[in-house]
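Let me give you the structure first, and then I'll get to my questions.
Note that one protein chain is taken out, while the other chains of the complex remain in position.
Per-chain residue numbering starts at 1, and chain names A and B are given in the order in which the chains are listed.
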Amino acid sequence: MKATLITNIQKFSVNDGPGFRTTVFLKGCLLRCRWCHNPETISSRQEVLWKQRLCVECGACYEVCPEQAILPVNSSENGVQKHGIKDRIDRSACNSCLECVESCPQNALVAAGQPMTVDQTLEEVEKDKTFYENSGGGLTISGGEPTLHHRFTLELMEKARYNGLHVCLDTSGYCDSDRFRRLTAGADIVLFDFKLMNSGEHQRFTGVGNEEILANLEWLVYSNIETWIRIPVVPGVNDSGDVHATMADYLISLSGDIDRVDLLPFHNWCENKYEWLGLSWDFADVNSIDPVELEQFAEYYRAKGIFTTIGGSGFEVN
Amino acid sequence: MSRRDQKRQAYSGLFSAVKPAESQEKRGDDQRVCGTCRHYSESAYSSDGRGSCSLLKMGSDITVDPPVFVTEGRGGYPTKTLTSAVHCEHYTKMKMIDKDGYECSDPAFRRSIRQLQ
Partner (left out) sequence: MSTTAETIDRDVEELEKNQEWWWAAEKKRSKRLDYLRKAIWKKGAIGGLYAPGVKADLERAQLHTEKARELEFSPDPFVIKFAKMLAHVLDNKTVFITDHAQLVGYTGSLPHTVAWDPSCASLLNHEVYNDPTAIPDPVEENQAIIEEIGTYWAGKSDLDKMMPVFDPEDLAKMLSGSIGWGVPMSRGGYSNKDYEYIMTGKRGFQDIIDELDKKIDELDEEIHKPVANKEIAEMVDKLNHWEAMKITLEAGIGIARRYARLARITAGELETDPLRQQELLKIAETCERVPAHPPRNLQESFQFDIFIQMLSRTEAIEGAWPARPDYYHGAYYERDVNIDKTLTPEEALDLIGEFMIRAAEVCQFKPKWSREGLQGIDGTWVWTLGGVDANGDDACNDLTIAFMKAARLVRVANPTFGFRWHPAVKDEVMREIFECLKQGLGYPNLRHDPILIANSMHWHGHPIEEARLWVHQACMSPCPPTKHGFQPMRMANATANCAKIIEYVFTSGYDPIVNMQVGAETPDAAELTDFEQFFNAWVEQMKAIFSILVRAVNRARLLAPSLTPRPFLSAISERCIESGLDACDSTLERGNAWITAFTWVENIDSLAAVKKLVFDEKKYTLGELKEALEKNWEGFEQMRLDFVRKAPKWGNDDDEVDAIMVRCLREAARFSKELKCPSGNNWPILPENVSGNIHYSNIVGALPNGRRLGDALYDGGISPGPGLDKNGPTAVLKSCSKINHISDGRAFLLNQRLSPSQLSGENGFRLWKAYVRSWADLGIDHIQFNMVDDKTLRAAQKEPEKYQEVIVRVAGYSAHFVDISRKTQDNIIQRTIQGLG
């Protein structure tokens, strides 16, 4: 049974589909959204997180690293200077053997991503079955991009549903259409990320154009597969009325009903995660958006008769 | 002596009926009392000034001159917070938080102040 890297199996997720859910975060994504709040899920490889605040500079990691990818203690610059961020690890030399993680007495070095099989994942997810049953909740597969690990995702979805679990698939929609159709057929609800209408803009901010994404969205709506459209509202990217007016018009123009739109306010809580990865972040100094500020954008969708939430709570009443 | 008698004798220090005025002993300027010593352990129960020494054992007596020091055996020497330690050669002053020793020697405040940290 082949294992895939999972970064987190998060219980008590109340904003990732209906009810109480457990969200499984797969590692690996083809997009490079500049605001990404799960940077530890972007690379498909296992990575090491270095938490500077916990490091006591004991040098244990330096002693054990077989690739000399760790800077010694008291080196003149105290770490590789990358875009102004201090990092103990030379990322280009690191082979993710995780010896340093084992050696650290302060838990300042942590692995991002653990290999797990479908069965292991499902066993963990099923622990909260009682909560799902009482709230219409279940499993949400997210990441990263779950369609990237399509075999794992498909098998997990099938087994989960066979065991009576409700399944949500949280996807960017950036996926080959055949594969996309096969995968979404196995989901009760698709949580579909929708960022920008304009493909050029989309490319600028996420690294890919949005033609494939829009095609997949259109197919979902046309096929009447329950879809919740999740729009992250990011400062300087899509936080203007025009953008949402256009998006609302577009959604209404599709042949099929729009089940729901969730506007998700940008937050910067993931700042530390970037530091731990030794990455810089374009949005490091940008403030989180107060959810209340999204009311004005929500109006555009509601005016078109679309059920719209701010935050995407799993307990919304329509 | 039966084992039961022995035990009774060992525990007798805990039971003496203390009249109210007795528990309020004269507080001298002398800070050298059991209550300010590192080895003293206040009774967890009665908060009326009773306690025991973890260094000196049952059979010791520091209120007499010359004092009696028993360091072997089980059972701490029962003593009181305000018992004078003038004759006690094992007295080791505990680390104080306040300079006037108020925090440690006054039974009314000692434990509760610590616990409010």
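Brief remarks follow.
Throughout what follows, a contact is a pair of C-beta atoms (placed from the backbone, for glycine too) under 8 Å apart; a residue touches a chain by one contact, two chains touch by 3 or more.
The model shown is predicted, which means the values in this text are computed figures rather than measured ones.
Considering A:40, A:155 or A:188, the position touching the chain not shown turns out to be A:40 (whole complex).
Touching the missing chain, out of A:88, A:149, A:202 or A:230, is residue A:230.
Residues of subunit A in touch with the missing chain: 7-8, 10-16, 19-20, 23, 25, 37-38, 40-41, 51, 53-54, 105, 107, 127-128, 130-131, 133-135, 137, 142, 170, 191, 230, 262, 264, 267-273, 288, 290-292, 310-317. In the full complex, the hidden chain is touched by subunit B at residues 4, 7-8, 10-11, 14-15, 17-21, 23-24, 41, 43-49, 52-54, 74-77, 107-108, 111-116.
As a convention for this text, only the chains that are shown with their structure count from here on.
Rounded to whole angstrom, the centroid-to-centroid distance between subunit A and subunit B, based on C-alpha atoms, equals 63 Å.
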